[in-house]
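Working notes, structure below.
What you see is the complex with one protein chain gone and the rest in place.
After this line comes chain A, so read on.
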Amino acid sequence: MFRSTTTGTFSALKQSNFLPFRNYSQLRERLPRSQSPIVSRPAFFNSVTFDGQQIPTYRVLDGVGKLLDATFTIEIDEQLARRLYENMQLLPALDNILYNVQRQGKISFYMTTYGEEATITGAAAGLAMNDEVLGQYREMGVLLWRKFGIQQVFAQCFGNQEDMSGKGRQMPVHFGSPEHHFHTISSPLATQIPQAAGVAYALRRMRSGAVAACFFGEGAASEGDFHAGLMLASTIPSPVIFIVRNNGFAISTPSTEQYNGDGIASRGPGYGIDTIRVDGNDVLAVMTAVKEARRRCVEEGRPALVEAMTYRVGHHSTSDDSFAYRPRSEVEDRKRIDNPIVRFRLYMESQGWWNAEAEESLKARLKAEVMKEFKRAESMSLCEVGELFTDVYGGEVPWNIREQREELGSLLKKYSKSWEPWRNQLAKYKNEGQDIMEE
């Protein structure tokens, strides 16, 4: 009995590349399947850092856009800086219009990116264009970085016939585009996290060199899916970067009530995942951290975790009024003290890459482009009525779908000319319902 136990321990230690022991008494000083050192005093701990302090936050630019460490080299030139800046400025340009469009009742819902422009844009720039992105919902900036286009943003939010994300079937901001390697947004929180482990598993088999990038908030990290997803990505193992937007609020719940530990980053090492915390309002820090996370994922075929600390300046969504749970002054203060766009603009100005004139002209151009696409989307027809019934199943269409389609077609045929409410409704659809009436 004694022998077999020690032999088991011995092989376990050998398996984990631990130095083999020759002496059984030494062996008994180790635990089976563990390299934990034995100590003689009870020592509790509640920190993942060596010194018991909070996990540090990586930052490149200070609050006024100066390099924190002038000796540290970052890969940035004027062209890349301008691209980053334009992407960051495009987000509020779209948010300003689409938020008001929702308020006017023209679309049902919208979510702004206010305050998180650097987190989204920096992460997008740190990824390769063909990395598979699984977003939560506030990641429109990644698609814009990948040239999804303002026109597609409006088409999706209006659900019109030009909507390539989903033929008008998904709520606003639930984008998706295989061409841009951006997975369709799923409303139930955190389901994308274990899925990202699966996407990365598939990439490892089918397209090595690419990674999956999975975005979510600190609130979603309370879902069981978060824990399951990180564990699977680590144990199966798969090249996926988990990018946490820790923006301070899960709708109304402040992050101080969401967790009692050291943010989300402290959970990475618990799952054996390389982890970094980064200043999410510093676009260069986010970009550099995600790039390095990506390098590790590709080289080691394992996951990495990036926690970006930011602040949600806007309401959670158009269904939320955040001044019910946080003072207006707090938001105004954050906007003034640390605006991620201003911080990067100050850096660009210090490099001689930007000035007031460039700022004015960019803003005017973006506003004009956004207004043009808004007008176009507003007057665009919806998809054909028959699209209600397509894509429920791939392959042969089952009888229950066919039957519903035929029933609606025959009703429209019978009444759509004579019944005014239907006639008015049908006028909004491409081909005005002819597609199913003719069948």
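Following the convention adopted for this analysis, a residue touches a chain if its C-beta (ideal position, glycine included) is under 8 Å from a C-beta of that chain, and two chains touch if they have at least 3 such contacts; residues count from 1.
Keep in mind that, in the parts below, contacts and distances are computed from a predicted model.
Chain not shown in the complex: UniProt lists it as "Pyruvate dehydrogenase E1 component subunit beta", one of "Mitochondrial inner membrane protease subunit 1-like", "Protein kinase domain-containing protein", "Pyruvate dehydrogenase E1 component subunit beta" or "Type II inositol 1,4,5-trisphosphate 5-phosphatase".
When the full complex is taken into account, the listed residue touching the unshown chain is A:Gln195, out of A:Thr119, A:Asn160 or A:Gln195.
When the full complex is taken into account, the listed residue touching the unshown chain is A:Thr235, out of A:Asn100, A:Thr235 or A:Ser410.
Checked against the full complex, the candidates A:Met164, A:Val298, A:Leu362 or A:Leu408 give a single residue touching the omitted chain, namely A:Met164.
Panel shows chain A; residues 132, 134, 163-167, 169-170, 174, 176-178, 183-184, 186-188, 191, 193-203, 205-206, 212, 224-225, 227-229, 231-232, 235-236, 390-395, 398-401 of it touch the chain omitted from the view.
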